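What follows is a single structure, written as structure tokens, with notes after it.
Of the protein chains in this complex, one is absent; all others appear in place.
After this line comes subunit A, so read on.
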Amino acid sequence: MNVVIIKYNAGNIRSVIFALERIGIKATVSDDPQVIKAADKVIFPGVGEASSAMLYLKEKGLDKVICSLQQPTLGICLGMQLLCSHSEENDVDCLGLIPQKVKKFPASAGKVPQIGWNDISGLKSPIFANIPEHSYVYFVHGYYAAYGANTIATTTYGLEYSAALQKDNFFAVQFHPEKSGDVGQKILENFLSL
């Protein structure tokens, strides 16, 4: 299987590469539009800041490439937020593939960023096949996508919000499957077998 990880100025790509290696997949890391478009599966990872990531994607023309993808594509963490329509993180318009706004956690939610293992429920997507309700996954984030029509999993940190979203071929998870132990590994395997 030809899996391509989109290379851009956000971190954490190596963790995703290693997680895929653990399940026997040698992924290609690329910012070449042709290579990305030719992939069977695309992974759009990310740890970083939304506005500078969007600026970089636009400079490289990767925004249009991502919007043109037809194959199953998985956004992770910042990657998920960038697939949404807008982020409050430096008030930036994002790719708009999933009609959802990304907001900053209110101070009442708890310590920000949320760091650690939280449980996911209301699982409704093939990427959660054989994942039990209330499984724990690892989150590190200060911004969240609210619950909405595209929500395929929820979690609670002061308020209930989207732990995962899906629209058409775009799948997105706020948590880090590549760091979420055996549960995360299973979610990656499920995505790759779509």
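As a convention for this text, a residue touches a chain if its C-beta (ideal position, glycine included) is under 8 Å from a C-beta of that chain, and two chains touch if they have at least 3 such contacts; residues count from 1.
We adopt the following convention: contacts and distances are computed from a predicted model.
Participant: Please identify the absent chain by the protein name in its UniProt record; candidates are "Cytochrome c oxidase subunit 2A", "ATP-binding cassette domain-containing protein", "Osmoprotectant transport system permease protein" or "Imidazole glycerol phosphate synthase subunit HisF".
Facilitator: The record for the missing subunit names the protein "Imidazole glycerol phosphate synthase subunit HisF".
Participant: Touch as defined at the start, partner being the missing chain; which of A:Val29, A:Val47 or A:Ala146 qualifies?
Facilitator: In the complete complex, the chain left out is touched by residue A:Val47.
Participant: Tell me which residue among A:Ser85, A:Asn169 or A:Gln185 touches the hidden chain in the full complex.
Facilitator: That would be A:Gln185, which touches the missing chain.
Participant: What subunit A residues would touch the chain not displayed?
Facilitator: 11-12, 14-15, 18-19, 21-22, 47-49, 107, 110-119, 134, 136, 138-142, 156-157, 176, 178-182, 184-185
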